[in-house]
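Let's look at chain A:
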Amino acid sequence: MIRLENLTKHFGPAHNPFVAVDNVNLDLPTGEICVLLGPSGCGKTTTMKMINRLIQPTSGKVFIDGKDTGTVDAIELRRSIGYVIQQIGLFPNKTIEENICVVPDLLGWDRRKSRMRAKELLELVGLQPDLFLKRYPKELSGGQQQRVGVLRALAADPPVMLMDEPFGAIDPINREVIQEEFLKMQKTIRKTIIFVSHDLDEAVKMADRIAIFRGGKLEQYATPDDLLARPANSFIEDFLGSDRALKRLRLIPVRNAMQTDFITVQNSDSVESALERMRSSGSAAAFVLDAEGVPQSLLSAQVAGARSGAVADHAEPVKGAVPVSGDLRHAVSLMFAHDMPLLPCVDEGGRLAGVMSYRSIVHNLGHGETA
Partner candidate 1 sequence: MEIVRFIIDNLDIIGARAIEHISIVFLAVGIAVATAVPIGIAITQSKSTADTVLYLASMMITVPSIALFGLMIPLLSPIGHGIGYVPAVVAVVLYSQLPIIRNTYTAITNVDPALREAAKGMGMSTWQRLRQVEIPLAIPVIMAGVRTAVVMNIGVTAIAAYIGAGGLGTFISRGISQSDPRQLVTGALAVSLLAIAADLFLALVQRLLTSRGIQGDVTQ
Partner candidate 2 sequence: MSAPAILTTPPQERRRPALAPVLVLVVLAGAVAWLWSSGMAEEILTYSDDISYLAVQHLELVAWAGGLAILTAVPVGIVLSRPAFRAISEAAMQVFNIGSTVPTLAILALSMTLLGIGTVPAVFGLWAATLLPIVRNTYAGLRAVPPHLVEAATGMGMTPRQVLWRVELPNALFVIFGGIRTALAICVGSAPLVFLIGAGGLGELIFTGIALDELPMMMAGAIPTALIAVLVDFVFGQIQYHLVPRGINPLR
């Protein structure tokens, strides 16, 4: 757990200081990622660097797992905290193996153990150890270097990591890939991470909690969904942008937003009876499933009301379905792409598990707003 207590940093003369960080309080539970977010010069990087004392706080304290870090020697403290910077900072004179082993070597680990560790870590991100261990940084692509930069921070298995815009120098496509990769890794390593970013999308994607800074002050500290749903003031509202509701789509799982009270009909049923069942259950559509439960076609209440005959003659084929493990952004995108106001939600086997409608999406987004 990381706790910042009244953390403050002044630069410049004592009588007329520039207040870079102003009395910041923040609690981050073990195993979570906290993204410090804000425009440049807002104090987010200074705050982070006070945690490993690259910048000495003017006042206030930093606790890691209940221990006041001010009582620990700065150099020892840094060795116990993983550190990743935007410029990557791999030492060009050292091989990949030596780079990964920097902190273990500083800590005096047994050589065989640290080299073993380097090998394991490379495997973890899919870089073949026998191919990469002896290479030098300049012989790697930007994305590979950034992966090694993260591995280097993980080498001594520190419980806490500081990441200063770690994916900022990578092109957008690779950034997405590395972010996903890192989140997947975080599921198993469960580090407590302070992550500095100026990119809202990245923050929403990576964070368990987001801390928004302005002028050295912590303006709001909340989960991404909370933040997007209930910005604390107009500055944050502006910062989040007018499309912040859309950004929330990614945060809401299909599973939570879909309606599960769908009804199913047979191809041979009459349209009238199908309509009757929809009305009585309040559903907007009825699905025709195959033997395995995979949706084949759907009949909407609107169509049913204007037609007569067999369901088979009027039902529209299902052109797309969203997996329940997906998020609302995925669902909306499929609805637009296939012009399907009603979208079936399916489980891993492709079986119908629920229905998504525009209304249920609006309801879910609105729910956060008013609650």
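The rule is simple: a contact is a pair of C-beta atoms (placed from the backbone, for glycine too) under 8 Å apart; a residue touches a chain by one contact, two chains touch by 3 or more; residues count from 1.
These made the cut because all candidates are chains of the complex that A comes from, given by their letters.
What you see is a predicted model, and the numbers here were worked out from it, not measured in a lab.
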{"item": "Chain A: touching candidate in this complex (1 or 2)", "value": "1"}
{"item": "Residues of chain A touching candidate 1 in the complex", "value": "52, 54, 75-80, 83, 85-95, 102-103, 106, 136-138, 152-153, 162"}
